[in-house]
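Apart from one protein chain that is not included, each protein chain of the complex appears where it belongs.
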Amino acid sequence: MVIIVKTGTSPGVVAQLIERVADLGFKPHPIYGVEKTVIAVIGDKTQEKIDTIKTLPGVERVVPILQPYKLAGREVKPEPTIIHVGDVAIGDREIVVMAGPCAVESREQYLQTARFVVSHGARIVRGSIFKPRTSPHDFQGLHEEGLEILRGVKAEVGMPIVSEVLDPRHVEMLAEVVDVLQIGARNMANFTLLSEVGHTRQPCLLKRGISATLDELLKAAEYIIVGGNQNVILCERGIRTFEQATRYTLDLAAVPVLKAQTHLPVIVDPSHAAGNAEYVPALAKAAIAAGADGLLIETHPHPQEALVDGPQSLEFGDFEQLMRQLKGFAAAAGRTFPVPAATHN
Amino acid sequence: MVIIVKTGTSPGVVAQLIERVADLGFKPHPIYGVEKTVIAVIGDKTQEKIDTIKTLPGVERVVPILQPYKLAGREVKPEPTIIHVGDVAIGDREIVVMAGPCAVESREQYLQTARFVVSHGARIVRGSIFKPRTSPHDFQGLHEEGLEILRGVKAEVGMPIVSEVLDPRHVEMLAEVVDVLQIGARNMANFTLLSEVGHTRQPCLLKRGISATLDELLKAAEYIIVGGNQNVILCERGIRTFEQATRYTLDLAAVPVLKAQTHLPVIVDPSHAAGNAEYVPALAKAAIAAGADGLLIETHPHPQEALVDGPQSLEFGDFEQLMRQLKGFAAAAGRTFPVPAATHN
Amino acid sequence: MVIIVKTGTSPGVVAQLIERVADLGFKPHPIYGVEKTVIAVIGDKTQEKIDTIKTLPGVERVVPILQPYKLAGREVKPEPTIIHVGDVAIGDREIVVMAGPCAVESREQYLQTARFVVSHGARIVRGSIFKPRTSPHDFQGLHEEGLEILRGVKAEVGMPIVSEVLDPRHVEMLAEVVDVLQIGARNMANFTLLSEVGHTRQPCLLKRGISATLDELLKAAEYIIVGGNQNVILCERGIRTFEQATRYTLDLAAVPVLKAQTHLPVIVDPSHAAGNAEYVPALAKAAIAAGADGLLIETHPHPQEALVDGPQSLEFGDFEQLMRQLKGFAAAAGRTFPVPAATHN
Partner (left out) sequence: MVIIVKTGTSPGVVAQLIERVADLGFKPHPIYGVEKTVIAVIGDKTQEKIDTIKTLPGVERVVPILQPYKLAGREVKPEPTIIHVGDVAIGDREIVVMAGPCAVESREQYLQTARFVVSHGARIVRGSIFKPRTSPHDFQGLHEEGLEILRGVKAEVGMPIVSEVLDPRHVEMLAEVVDVLQIGARNMANFTLLSEVGHTRQPCLLKRGISATLDELLKAAEYIIVGGNQNVILCERGIRTFEQATRYTLDLAAVPVLKAQTHLPVIVDPSHAAGNAEYVPALAKAAIAAGADGLLIETHPHPQEALVDGPQSLEFGDFEQLMRQLKGFAAAAGRTFPVPAATHN
C-alpha cells in the first residue's frame, strides 16, 4: 500500500508513523517531497491493517495496491475458467443462452417454455421456485412443491436447469435437482448464503448486486471459491442509477473489465436490466458484441399472465426472432452459436 | 392505479383493454382526451396484476396509487409507534443514543467500551459478533464464542444490547441474549432473514440497503411486521452515490420523508455514512436537527487497533465531547437527552 | 395529467380542489375509490400549471401524461430524421464513424490523424479547439489560433469536421468552418448555448449530460429545435455512477429507448465512457449491436503525448483493427459500413 502523509505533519510525527507501520510487520519506504511525503509499504496485508493505518496520526489516506481477490483474479490464474454443466461448456467458444420464465408457475407453463427455448437454441433452462419479492404481499414462488416440477421437466427436456437459491438451508435440497444454483442480485452480499454454496461443488451463477462495484462482485465470488467451489459464473444484470426509463442501467463495460481481471466466465441478463421486453433484444445483441460468454433471458408463453416480471419477458415469437439475430452477432464476435432444430430456422 | 394509453391506439384496442382490465376484477373508468386516453382503475390490487396490465396491448405505462405497505404505513396507524427495550423507549421524546464498537473483539474491549458509553449517556450498547465483510479474508467476528461476552457485559453494565444477525439459523440463539436484533444494510432485502425475525417478537433495527429507496425500506419493514413482529426501528445509514469523499452519502431527508409515511421510529447511523470519524459529529448533530429519534454511533477505546471500521470509530474523548454537544441540539429540537453521570460532564 | 388525492382528504377539500383545477382552465374528471380519489385532467398544460396544482391542498402527487418534447418526439414525426453533412447521411442505413483526437494540438498532429482515420473509414473528423477542463490549470485548447488548422485540414482531407463549442459568442465563428457543432456533456443544460445553436441551421451533436436523464436530453434537443434548427444528433457518452472501474457507465439502453421516443439519430461515444482505450473496442461493437447510428471515437498518433484524454485514445493500429471488426457487427445489425481504402484493409 502507499500511505499519503498530511501536508504540514511534523517530522517527529512522520517518524512515529514510520515506526508504527514497521511495528505492524511492514517494511516502510518513505519518500520526502517538497510538498508531500508518501510512505510506500511492502508486505502481505489484510483490510484490517489498512484500516488501522488509516487511523494513525499524520495519515491523509492509504492507497491499497494489491487486488484483494486472490482466487478469482487473473493474477493467480491467467487462463480462462470453463465451467461444464452437463454437455454445456460456459466460458468456451460457444455463446450459451439460458432462457425460460422468471418463476415456475405450473408444470404446463414450465414444460411448454422449456421445450420451446431448447428447440430454439437455449442450452440451459431457467426457472425459479423461490423468488425474492420486494413486497411480502406478492407471489413468492411455488417453493418445495415446485421441486418436483423442476425434476420432471428437466428429465423430459434433457437440459440442465438454473434456479435461484435464497436460503442457506435450501442449498443442499436444491443442489440435488438444480444444475446451476443462481444467487440473485439482492443476495450478492449475503455472505452466509455464499459460504454455503461455496461448500458444495455445484456450478453457481452469481449476479452483481444492484449497487455493487465490480470489485465487490469479485470479492463475493471469492467467498464462494474460498470454500472450495471454483465453478462461479459472473452475471451483469444492471445497476441502479437515477435513470428511470429502464428498470436498471445495464453496465456492459463490466464485461471487458471483468474479463481483464478474472478468469471466471461472464454472462449478461438483459431482461432484468431493461425491465421491458421492448429493449431486451438490443441489449442482448450488445452483450454478445461486448464479449459476454452467454445470456440469461426471460421468456414466457403468455407474458400478460406471468406472476412475476411479465413486462420484461419475451413472447415466444420474439424469442425465436432474437435467437436468429444473435447468430450473426456471435459470428462477428468470433464465437459459435447453437444451431436450433431445422424446422424452426 | 391509472393506466396511460399509448398515443395512437385504435378505439378497438382501447375497448379490448378496458374489457381485459374488467376481467381482472377491476372497475375501469376511461377518460378520453384529445391527445391521450387514460383509464383510472378502482379496486384492490397486487403487484402481479399491475405487471399483467403493463403487458396488455395499448398500455404505455401504469401508475400505482396505493401505498403497498399496509402495515408500516401511517395511513393505517397515524400515531407513532414507541418501541420499549428494557427501560428505554425508542420513538418517544428522548433521543436514544446506541453506541459501542462495531465488532466485539474481546471481553475487555467490549466491557470497557460499554461502561464508557453508558456512563456518558448511551442507552443501548452496540456490538456485533457476526460481521458481514466484503472480503472473505477479513475478520468476520467472534461468532458463537462472543455470545458469552455479550451476556456477561450486558449483565455487568445493566443496559440493553443491539447486535447484528446475518443467518436465519442464528435468530433464535441471538434473541435469547440480544435485546435488539440488527439487520444490516446488506441484508435489507434478505427476505429469508426478515421473515425469520418477523416470527419473533424481538425489537429489530432495520438498516436501509446501500441502494434501497425509502419505499423499499418500508416494504422490507412490512416483511417483518407481516410475520407478527411490529417492533421495527428504521435506520438511515447512507446510500451509495458517485461521491467518494465519504464512504456513503447520508440522506437526511429520509428522516422527514419516513416520518411522513410511517409510524415506525427512525434513527440515523452517522458512522457508516461518514466512514471517517472526523465527519461523524457534524452528521450526528444534523440527524437530531432533522428529527431523528436516535443515533447509532461507533466508538472504540483504541480505533487504531480496531479489527473492523477503525477509521470511522470515535475515540472516547471525542464521543464524550459529542454527547455534550448533542444535548443542545436535542433541546432545540424539543427533545430530551439523557443526563450522563455527573463526574463525566 | 392525473392528480392523486391524499388519503383522508375531506369531501369539501376535494370539491375545492376540483374547482381550482377547473379555474386553471382544465377539465377535471374525479374518480372516487374506497381508499383513494384520483382526478384525471384533460387539457393543454405547461410545467408551471403542474407545479401549481402540486401545491394545492389535498394533492398527494401529480402524474404528467403528455411528453413535454413536442418537436423532438416521435408522436409528432414518426419517421426518422436523416441529417446530411456534406456527403454523409447520419441516421440512414450507414454506420457513421466520427474519429480523431480529442483536442487539436498542432497542424501536424491533426492532419496526420485526419488522414489516417479517413483512410480507414471515418466519415467525419473530430477535433476541438475549445476544451472544457475540470481544472483551470490544464490545457484548454488552441482557441482561435486552431481555427486555421481546422480550415486547412478540412480542405486537405475533404471530409466534414465536428468540433466543440463552449461559448455562445463563438457559435457564429465556428459555424463558418465547422460542419457539426458539438455541445459537450457539461453544456447539455447550458440553455444559453443551446438557444444560440438553435438559431443557426448547423448540424449539432448534442451529448447527454453526465447525470441527465434521457427525458432531459430530449428536452435539451427541444431547446435547439424550437429555435428552428432540426439538425440535432443525440449522443450517449456514459453517465456518472458509483462504479469507478470505468470513467463513466455507458448506458446502451439509451439507444433503443431514444429510438422509441424520438425521430433524431442517436450515436455513441465509447471513448469518454470507458476512459481507457482497452475497453473502447468492446463498447464500440456493443453500441452498433444496440442499434446506434454512429460512433464518436478518440484516436491519437501518440496517446502518450496527448494533451487531453490520452488514456482513452486508441492508437492507430488499434483503430484500424477496430474498424475492420466493426464491419461484421454492422452487417449483423443490417447496416452498411464504409469500405476503407484498399491498401489499408
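For reference, chains read A, B and C in written order, and residue numbers begin at 1 within each chain.
Following the convention adopted for this analysis, a contact is a pair of C-beta atoms (placed from the backbone, for glycine too) under 8 Å apart; a residue touches a chain by one contact, two chains touch by 3 or more.
The shown structure was predicted, so the numbers you read here are calculated from the model rather than taken from an experiment.
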Displayed partners of the chain not shown (whole complex): A, B, C
Hidden-chain contact residue, picked from the options C:V13, C:L111, C:I210 or C:A331: C:I210
Touch criterion as defined above, residue of C:E75, C:D269 or C:D309 at the omitted chain: C:D309
Residue among B:A114, B:A221, B:A287 or B:L307 that touches the chain left out of view: B:A287
Absent chain, residues of subunit B that touch it: 211, 213-215, 239, 241-246, 249-257, 260, 273-274, 278-279, 282-283, 285-291, 325, 328-329, 331-333
Chain not shown, touching residues in subunit C: 46-48, 51-52, 54-56, 68-70, 132-140, 166-169, 186-187, 189-192, 195, 210-211, 216, 219, 222-223, 226, 240, 277, 303-311
Contact set of subunit A toward the excluded chain (per top definition): 2, 4, 7-8, 29, 31, 33-36, 38, 40, 42-43, 63, 65-66, 75, 240-242, 244
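Throughout what follows, only the chains that are shown with their structure count from here on.
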Intersection of contact partners for subunit B and subunit C: A
Longest centre-to-centre distance from subunit C, chain (CA-based): B
Centre-to-centre distance between subunit C and subunit B (centres being mean Cα positions), rounded to whole Å: 39
CA centroid of subunit A to CA centroid of subunit B, Å: 27
Between subunit A and subunit C, centroid-to-centroid distance (C-alpha), Å: 31
Multi-partner residues of subunit A (at least 2 other chains): 211
